[in-house]
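Here's a structure for you.
Of the protein chains in this complex, all but one are displayed in their positions.
We just call them A, B, C, D, E, F and G in the order they show up, numbering each chain from 1.
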Amino acid sequence: MTLKVYLSGEIHTDWRDQIIAGSKGLDVSFSGPVTDHAASDDCGVKILGAEDQKYWHDHKGAMVNAILTRKGLNDADVVVVRFGDQYKQWNAAFDAGYAAALGKSLIILHGPDHQHALKEVDAAALAVASEPSQVVDILRYVLDGTLPA
Amino acid sequence: MTLKVYLSGEIHTDWRDQIIAGSKGLDVSFSGPVTDHAASDDCGVKILGAEDQKYWHDHKGAMVNAILTRKGLNDADVVVVRFGDQYKQWNAAFDAGYAAALGKSLIILHGPDHQHALKEVDAAALAVASEPSQVVDILRYVLDGTLPA
Amino acid sequence: MTLKVYLSGEIHTDWRDQIIAGSKGLDVSFSGPVTDHAASDDCGVKILGAEDQKYWHDHKGAMVNAILTRKGLNDADVVVVRFGDQYKQWNAAFDAGYAAALGKSLIILHGPDHQHALKEVDAAALAVASEPSQVVDILRYVLDGTLPA
Amino acid sequence: MTLKVYLSGEIHTDWRDQIIAGSKGLDVSFSGPVTDHAASDDCGVKILGAEDQKYWHDHKGAMVNAILTRKGLNDADVVVVRFGDQYKQWNAAFDAGYAAALGKSLIILHGPDHQHALKEVDAAALAVASEPSQVVDILRYVLDGTLPA
Amino acid sequence: MTLKVYLSGEIHTDWRDQIIAGSKGLDVSFSGPVTDHAASDDCGVKILGAEDQKYWHDHKGAMVNAILTRKGLNDADVVVVRFGDQYKQWNAAFDAGYAAALGKSLIILHGPDHQHALKEVDAAALAVASEPSQVVDILRYVLDGTLPA
Amino acid sequence: MTLKVYLSGEIHTDWRDQIIAGSKGLDVSFSGPVTDHAASDDCGVKILGAEDQKYWHDHKGAMVNAILTRKGLNDADVVVVRFGDQYKQWNAAFDAGYAAALGKSLIILHGPDHQHALKEVDAAALAVASEPSQVVDILRYVLDGTLPA
Amino acid sequence: MTLKVYLSGEIHTDWRDQIIAGSKGLDVSFSGPVTDHAASDDCGVKILGAEDQKYWHDHKGAMVNAILTRKGLNDADVVVVRFGDQYKQWNAAFDAGYAAALGKSLIILHGPDHQHALKEVDAAALAVASEPSQVVDILRYVLDGTLPA
Partner (left out) sequence: MTLKVYLSGEIHTDWRDQIIAGSKGLDVSFSGPVTDHAASDDCGVKILGAEDQKYWHDHKGAMVNAILTRKGLNDADVVVVRFGDQYKQWNAAFDAGYAAALGKSLIILHGPDHQHALKEVDAAALAVASEPSQVVDILRYVLDGTLPA
């Protein structure tokens, strides 16, 4: 059994790398968005032509990125959504809602400060973790049945 | 043709009242979350029993509120999601993602400051408005075929 | 907004009557199984002909009852499942699983003794109550936004 | 043609091993829950942190286990649900209902004593067996077209 | 609760009239195909223009009739399929398969002679009756909870 | 039984009026797009603000119109798509594809000149008519079982 | 691209062998029911225990066979249904209806005598063939784009 896991949300810390490294040896297939911030912002205009208005510049990029996001969310068994300390991160919450409506198993990853603000998102999750290593522990338990010592 | 419209998001300004008042005479059926902030936060423990931990206090409330939110989103033809100036509003973005995955027609309502941060949410919408009156104009056009003078 | 509520599970106490009576004045449409135990057990053979084997006797009845159960579960916005003190009540847990897979909002109603044994069922619910009056409180909150004093 | 079979229910006897051993040589891919009772009960708190209340202790574990159960049920062609002699086993009946709503082919496995109490569950099944070897016989027939001598 | 019942199959006896008459007073909404054999055969060419080939003559009619059949099957809670003594009646079996795939509650109505030949169709049903009055008894039980004396 | 019919396609002749007038007395509920060409083209910018680029001007309008189109197509039992003599009419073919994927009953209405070019669209239809009166004849047959004299 | 093809219907001639042999070299994965008539009739009682009543004997077998049929129909891209000269073959028409409701591409295979009686079934098909070699020609065209000389 291969578990398909989509890693959504924050792109400014190395939480994805931690989870991927920690899951070494587990039968997991990871996917996620493009994490190069500049490329992600500009992909629309770089490929499809410049826009005068910032709104349409952003729009074109968000649409191209949606090709990847939808593929990842639609194919996933488990969607992990990480909320970091900075930024609005509405795209992360949007992905969580999208995944919830598709009936995906949601794991939300965030620090204690966001607890109240994320209560509706957490309420749709099967697990709420604060550390990437906990996500690894869940994946290991689901795939191997073993718990951390 | 009755249009079922769910009004999601910000609960601290009167944007819902403006839309409902402006839509007088149109065949629209509105629904939305409980907008009494205290009741919304405490409904879980008030009904189902107190919790020592703030997390579970919040969780119980978010779950009870989800009964209403899901009913509203599932039944809606159009989901309007309002992002205000304050707070994280991750529940609003979650609702938008949930509605998008269900294929609902999304209208996002926010001021120009949020444009960049909401680009992924806006990209899933059929209309992005900045004023409640524009939402009314859309509903009138959809139902009556008439445009503002 | 009419809320369609299916009342599944225990048929030997008056919990359904309590909920229906308590919900007077709310815009709720209730449905549920046939609660006449003898009729429920014998409906198959009474209508479609006797069976020599107890297994097929039971089977025919369960199938006829499924016409009603499926209609109720499929149409419901909210499914309340009551576990009483007696009997195996596997049909109640089956209904809960069926409703969960359909994405219905689940309310589970049971006493504290069943807490551990029902943990997987409770984990699929948006509310876990111990008293019928709490179900009424939830319905009132969802429909009217008011909480118990 | 690989047949994906999820083995749900009782975790205290070796019925899963019997079916897997008996199916040697058949193109079947089996999955199932974690069958280490202690690990299954404690996985939530072991990974995500301790809880004071037994209810939330149980809840966290049930949620983490649901990641595995949902993956198994969603992917399966055939769901076998075993009811043993002991315990309430509401999770087994819940899985059966969940699988039924997804349109999975259900095989229910139980002794004659449970016949009446399981009639609604059996009524949703394509086969009701009393011995693990009968499940193997079904899998062999479905995959190879051969019947027991 | 209104039960929507589609009456599929044989059009040469008065079984539909018997069921409709017997259900007087019950909250049932019946639908069914056009039962005028000549109109049903010729509707395509009468409306859309003559065809030289019998095959296309038949085809055009079958397509126009499918507008009604699909509407009836899609909307129904319960689909009753009657197999009479004559003709191939493949359209009846087709409707049964279509309804089964949609998860509709199936009632099959046929005499004892067809038992073996209809075993796969019966196996998808929640009730197999031999008389129209039994269908009425089922509808009454489902809607009122009362059994025949 | 009310039949919900969406009338898609050409907006420059009175075919909708002919069908609606001809269906007088039948239990049909019609819907369709805004047929005021100028309003339809400009609704986006009139409501949501002007655009410098013609592409985004068009885009905003198409998106607002999609709110109405989707509602009509999603709710419809029958979708009639009319191809006239002029223009590209790709939106008509798009609606036909959209409706086909949703499993709606399609009626295509066009003159003989378009026969070859519309063969893939016609192949998805249950009826291909050349005159609005034929659509009325189909609706009457489906609802009343009567054929034109 | 592998095309998954389920071969439903008649089990007394070698039409399946002809299609499989003719498709040699094409990227097709075939499946189908158990074609040993005696095994197919008796699989239920042989595995799950004898029945006194012929009806339940048949029923148990039909249910076990349904495990295979559903797997084949659910997984298929194309469903070929063959109607032979003999027997009622209601299971073939049932499979056709089931496949149609799932949106599968249907090919119906029958001789000219059955044309009128199968008109509703043919109307749901993308191709109606009279010879197994035509089915092979279709599969080759779909996979390789080549037509018979």
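Note that a contact is a pair of C-beta atoms (placed from the backbone, for glycine too) under 8 Å apart; a residue touches a chain by one contact, two chains touch by 3 or more.
What you see is a predicted model; the values in this text were computed from it and never measured.
Of the candidate positions F:M1, F:L26, F:A124 or F:L147, contact with the unshown chain belongs to F:A124. Within the full complex, the residue among G:D36, G:D75 or G:D137 touching the omitted chain is G:D137.
Of the listed residues F:T2, F:S29 or F:Q115, the one in contact with the hidden chain in the full complex is F:Q115. Where subunit A meets the chain that is not shown, the touching residues are 29, 31, 34-36, 39, 42-44, 46-48, 60, 63-64, 66-68, 70-71, 74-75. Summarising the interface, subunit F meets the missing chain with residues 54-55, 58-59, 61-63, 65-66, 69, 83, 87-102, 114-124.
Within the complete assembly, residues 1, 3, 77-78, 103, 105, 107, 125-129, 134, 137-138, 141-142, 145-148 of subunit G touch the chain that is not shown.
As a convention for this text, only the chains that are shown with their structure count from here on.
With A-B and D-G as the two chain pairs, more C-beta contacts join A-B.
Interface matching across D-G, A-B or C-D places the copy of A-D, with more than half of contact pairs shared by residue number, at D-G.
Subunit D and subunit E have Cα centroids lying 37 Å from one another. Centre to centre, using the average C-alpha position, subunit E and subunit G are separated by 23 Å. Shown for subunit A are the residues in touch with two or more other chains, namely 103.
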